[in-house]
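Only a single protein chain was left out; the remaining protein chains are all shown in position.
After this line comes chain A, so read on.
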Amino acid sequence: MFGFAFRNLLSRPARSALALAGLTVAIAGMVGLFAVKGGLESAAEDAFGKVTGLTAIQPGAPVPLLSRLPADWEAKIDAVEGVETTVTDVWNRANVIEGKTVVSPPRFLLGTSILERARLRNGVYREALKQGRFLDETDLGTTNVYAAVSILEEHEKQVGDSLTIDGVECKVVGAYEVGSLFLDAAILMDLPTMRQITRFDPNTVSNYYIEGDPSVSQEVLKERILEVLRDETTTDWKPTNMALLGQSEPPFAALFNALDAAARGGEPPAPAPDTRAKPAPAAAPLGDDGKPRDPVELRTMEEWLDQFATFTADLDLFLQILGATGVLIAVFGVVNTMLMSVSERIIEFGILKANGWSKGDVLRLICSESLILGIVGGLLGAAIGWAATGVLNALFPDRLNLYAGPGLLGFAVAFSTCVGTLGGLYPALWAMRMQPMDAIRRG
């Protein structure tokens, strides 16, 4: 039956090729679209998988870059039983590097407490050293930086060269490459130096990175840290009043200032101090449910991944709609092809029925033809989609991280097979309902 169906398709090469092309393009497009999401998830897993400690950030803040916490918590957290190392981090976007305004891909400045970070058992940046050395005590109070290889390559720099960041000349002492699009975008430097360069509020930090004793579970550690910080006061992060912009400035003021500074080649203005982070009320604040509210969020690797999944849910929906639209068009293409093929071959089905073929046999023949289209279209589409993601990743290594894994490719082939079969079903039902004589007469 399959051989017969295959020969039927070959006998109409142009029509079969067009139906196949429609299906192939749709499946390749679907693979490409979902490779975007797969790439993001893969990058997130790559990045967060290496972050084995707890990250303390402002409640509700999506990422450390937007988080603001009081700057005097390090000692309190460090004193908690089970905490081995507490690293204080300050994040900011690098606006101008080597005189070029940084737009895409974004680059980040990470001011960090060097000595503490050097003490981490699992230091993701330190362990990803490619050239030079990691930051150490000789870098305290200097403008020495430890930068991602991709940033240095972009500006044709190497270890030992100077790198001008936001108007300040820094010296590159080391380069790292984690292999994650999210992590290979930072320039690490001494925390006080970074504060000076970006005029970051001295009373706040972005986050604390906490590494605990391996014998203490992260849940227990979280409870202990929250207990210590219970009476601290912070405000929840809200998207409408992004901490980076500050409350005293009108919306987009910081952006306009940055653009203005970039146009003049000068330093971008620093963000206004975050006055909200100042402890004010005496009583412990209450959450929406009336219970005492945690002053900080302590996120594990799994929670970062969950948070990321929440962010990508909308993207997923969008991709599904786009993918469904493409596939729907492909289905119409297959239905159209099979309908035309069937209507052209009505006499053939009459002959088959005259020779004892049952309605089911005719149905199976037509569905076999569309099934073959579906399988071949799926294989071609998956292969092309997979190859295209590889090419795009190679062309834009700093901007794209598309990932079409075996699961996605397998799904694409299976989906195309179903789509192909369903596309042939209506024409097949139409053909099988015809009386043999009607079919022969029509022919």
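Observations, loosely collected:
Methods note: a contact is a pair of C-beta atoms (placed from the backbone, for glycine too) under 8 Å apart; a residue touches a chain by one contact, two chains touch by 3 or more; residues count from 1.
Going forward, contacts and distances are computed from a predicted model.
Remark: of the listed names "Spore germination protein", "Macrolide export ATP-binding/permease protein MacB", "Citrate/tricarballylate utilization protein" or "1-acyl-sn-glycerol-3-phosphate acyltransferase", the one matching the undisplayed chain in UniProt is "Macrolide export ATP-binding/permease protein MacB".
Residues of chain A that touch the chain left out of the display are 1, 4, 7-8, 10-11, 347-348, 351-359, 361, 364-365, 435-438, 440.
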